[in-house]
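For this depiction, one protein chain was excluded, whereas all remaining protein chains were kept in their positions.
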Amino acid sequence: MNTEKFLTINGKQVEFNAERNLLEVIRKANIDLPTFCYHSDLSIYGSCRLCIVEIEGMGVVTSCSTTPKAGMIVKTHTDKLRKMRKIYLELLLANHHQGCTTCEKSDCCKLHDLARRMNVTAVRFKCAEETKAIDTSNECLVRDTNKCILCGDCVRACSEIQGIGAVDFAYRGAKATVIPAFGKDLSKVECVYCGLCASVCPTGAITPKNHIERVWSAINNENKKVVAQIAPAVRVALGEMFGLEAGTVTTGKIVAALKMIGFDKIYDTSFAADLTVIEETNEFIDRKTKKGKLPLFTSCCPAWVKFAEQYYSDLLENISSCRSPQQMFGSLAKETLPKSLGIDKENLYVVSIMPCTAKKFEAKRPEFSTDGNADVDVVLTTQELGKMIKQAGIQFNDLMPESLDMPLGFKTGAGVIFGASGGVSEAVLRYASEKLTGLKLESVDFKQVRGNKGILEKTVTIGDIELKLAIVHGLKNARAIAEKVRQGQCDYDFIEVMACPGGCIAGAGQPVSLECKTKQQRTNGLYDADKMLQLHKSQDNPYVLKCYKDELGEIGGHKAHELLHTSYQSRKRINNEGFSLLGGSGEERLQVSVCVGTSCYLKGSQKLLQKIMNYVREKELENAVDVRATFCFEKCDNGPNVKVGDKQISKCNLDTVCAEIAEQLKATV
Amino acid sequence: MCCTGCNSDKNLRKFEKVCEIINKYDHQPNKLIPILQEIQKEYRYLPEKVQSYVATSLGIPPARVFGVASFYANFALKPKGKYVVHVCNGTACYVKGSTAIVDALYKKLGLSNEKPTSDDMLFTIETVSCLGACGLAPVITINGKVHGQMNAEKATSLIDEIVTKEQNNDK
Partner (left out) sequence: MTNNKSSLEDIRSYYLQKAQNFKQRVIVCAGTGCVANGALDVYKSILDAIEKQGIKASTCIDSPNEDCNVEIQISKSGCQGFCQAGPLVSIEPYGYLYVHVKPEDATDIVEQTLMNGQVVDRLVYIDPLSGNACPRTVDIPFYNKQNRVVLGRCGHIDPEEIKEFISLGGYESARKAFLEMTSEQVCEEILQSGLRGRGGGGFITGRKWQFALAEKNKKKYIICNGDEGDPGAFMDRSLMEGNPHRVIEGIMIAARAVNADEAYVYVRAEYPLAVERIRKAVADAEAEGILGDNIFGSKFNMKCHVMEGAGAFVCGEETALMASIEGQRGMPMPKPPFPAQKGLFGKPTVINNVETLATVPLIIKNGSSKYRELGTKNSPGTKTFALTGHIVNTGLIEVPFGTTLREIIYEIGGGVTDDKGRVIENGFKAVQIGGPSGGCLTKDHLDIPIDFDSVKEVGAMVGSGGLVVMNKDTCMVKIAHFFMQFTQNESCGKCVPCREGTKQMLSLLTDIVEGKADSETLDLLESLAEAVRDGSLCGLGKTAPNPVLSTLRYFRSEYEAHVLQKRCPAGQCKALALPEILSGLCKGCGLCKRKCPVGAISGEKKEPHKIDQNKCIKCGTCAEACKFNAIVGV
């Protein structure tokens, strides 16, 4: 049987088994065929035409879309193929922004790399002249369509993995482009800033926003004390930018480098993760034992939180009120460090180093600022840190490891494994089981919650309590689970959600790598780091316990709530004014807006709208009232929603609206 | 007063029609194209807000609706003139001189490929790939009515006729 599973590549017999396509077989044969649009996690698209091969009897075909068949005779670099690839690259380069040296992606641009590899020495075609505006509307991602090669990777990643579809193709032919709806800026649409688009983008068309300069200027400001927190996933990936194997734990070197750059104190986000575990587990146990709202969704991932706020505003109460470790760290730092460092709060500058682009958005959420002073002043991605180190000329690999500063630099392994999918659940289980049973855990590992599965369902028995867990990564999977929860079709107790496939280790702020292997290595690195540490359970972290004693008081208590918890709000997916349906020419008319978004629509808002308009016309109020159909007042669970003037009414009916209109009109007269 | 009343009535009717259309197709995302086609019959183009509304109603991202709307030539993203003139630029029409007709019409109305609609919203000039009336090449259509065996003069005089008619209507 197996003897039939051979094909010939460049004259050499190659065995194939479960490979999904010829491209994978060729790669297995140690030939790295070039491609832009092939990703093992995404659907086959076939647009870049670089993975072309010649097959006897079939001619030139793309290997990504060809099923391997026994006996195929494949050639991968005939003259014809080489010429074709070269021309395609020239075509792409002609339509590509030419400022390669100053591009954010210059050191890891695939177009650049392939052009060099394919020996493209000149572009014989006319280059594009028109420059399109760059979208810098948000804190996290920069979109520069001048560099887009339309491979569609971002489009497929956003819809196939994240289930969002914030960017899509628009127009066609030479005018084709990838943009958010109606060409709006990313900040005006439903983007959750997970940055998966930037991770898969082979060029610099979508990149994480660079905030290095802000940090440099804080460092060079004598009045400022600059402290850093390092997220778990950073330590297993930064080394890749300096030629180290993925998964190499470089915490000590990072500390040394940051010190050399000029940071005053270096702490660990894992400390805050330990805090999170304690707060979140208590919240969870509380809900579980007191029959509170379950399932409990985790809240560490800012992309997931924004996603939930946009699409599942009815489930917001199911999301843990705990701030993410980054924000717990931020508030705690701003609360405690000025005193211990002997400075004014204004002069404390907190820099997070994160594997994530959405963290930049999270740090800017208004609820994470006190009197205009943000808890976290700036978020750098792993990539940005690497760039800073290079900018400073620091020979990273030769650094002697240094230690993190105390107390906020002390962590247990539980806080470290946060960076991998399943890590939060495991950390919670390590605490919950001791808390629920009162017995010391013999083995701290809960390997059943680890793994790559997009949706992992596990039942864990602790004492006499059965806990039903779901661990999901990728927001499309999260959507599937959330739909089930919404419809009451599942009985999970605890649901861990990470937007990035594999968890934070695969965040968009991490060094660019497209290999599946890298992700696994980083994950392994985190679990190894856990093993290397003395403590593995958050509840054992002496500094965390001390922190409760000295600063926070009781777990889940008043102060803890103030500093470590938050609340959520429903959000519009897309900024839009809605359409004016009725209304005359009166100048300052009373605005009556009826939500016709999905949820309200289902609750009969359309009929209500018609009734209101009939009312307005009957009473001849057209010149005093402007009736609009609009989208989403962010109160979807209480629809239908109507806004009369500034007053928002939920669960409306005609009478309540009419009464309100009458009253407000009376007031203005 | 009357005018605004009519206007809002019209807006309402259109909006109700949109809801009707979406209901008729049972909120199915795969019916997006017929839905947009029917909506365009109401509005004569696809306003951004209506596209957003369609996206919400079908449960698909607005970027996808926009992607589809901007892909197909028959969807208009901007309002078109009262008279839509299609100049056929199929092979048969081309070899018989359709380019001269387009140029003449553009020149006459001060329009171009980038700016196809006149400021008074009276005319939109578009070239289309083939109207399939090659036997009558060169061909133009004005609001769907076919005019065959055209040339630049005949085409511009058709425009003149419409302008005169419209001016008389105004009076």
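Lettered A and B in written order, each chain numbered from 1.
What we mean here is this: contacts are C-beta pairs under 8 Å (C-beta built on N, C-alpha and C of every residue); 3 or more make two chains touch, one makes a residue touch a chain.
Keep in mind it's a predicted model, so treat the numbers as computed, not measured.
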{"item": "Where the missing chain makes contact, among the chains that are shown", "value": "A, B"}
{"item": "Absent-chain contact - pick from A:F16, A:F169, A:Y193 or A:F284", "value": "A:F169"}
{"item": "Residue, one of A:I73, A:I87, A:L316 or A:A374, that touches the chain absent here", "value": "A:I87"}
{"item": "Per the touch definition above, residue among B:L12, B:L32, B:L111 or B:A155 touching the missing chain", "value": "B:L32"}
{"item": "Residues belonging to chain A that touch the chain removed from view", "value": "44-49, 52, 59-60, 62, 64-67, 80, 83-84, 87-88, 91-92, 94-95, 124-126, 149-150, 152, 169, 171-176"}
{"item": "Absent-chain interface as seen on chain B, which is shown", "value": "28-34, 36-37, 67-68, 71-75, 89-97, 128-137, 139, 144, 146-148"}
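Methods note: only the chains that are shown with their structure count from here on.
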{"item": "Euclidean distance of C-alpha centroids - chain A vs chain B, Å", "value": "41"}
{"item": "Sites on chain A touched by chain B in the complex", "value": "159, 164-172, 179-183, 189-190, 573-574, 576-585, 596-598, 601, 606, 610, 613, 617, 622-623, 627, 629, 631"}
{"item": "Partner chain A, residues of chain B touching it in the complex", "value": "1, 4-5, 8, 11-12, 15-16, 19, 47-53, 55-57, 59-67, 70-71"}
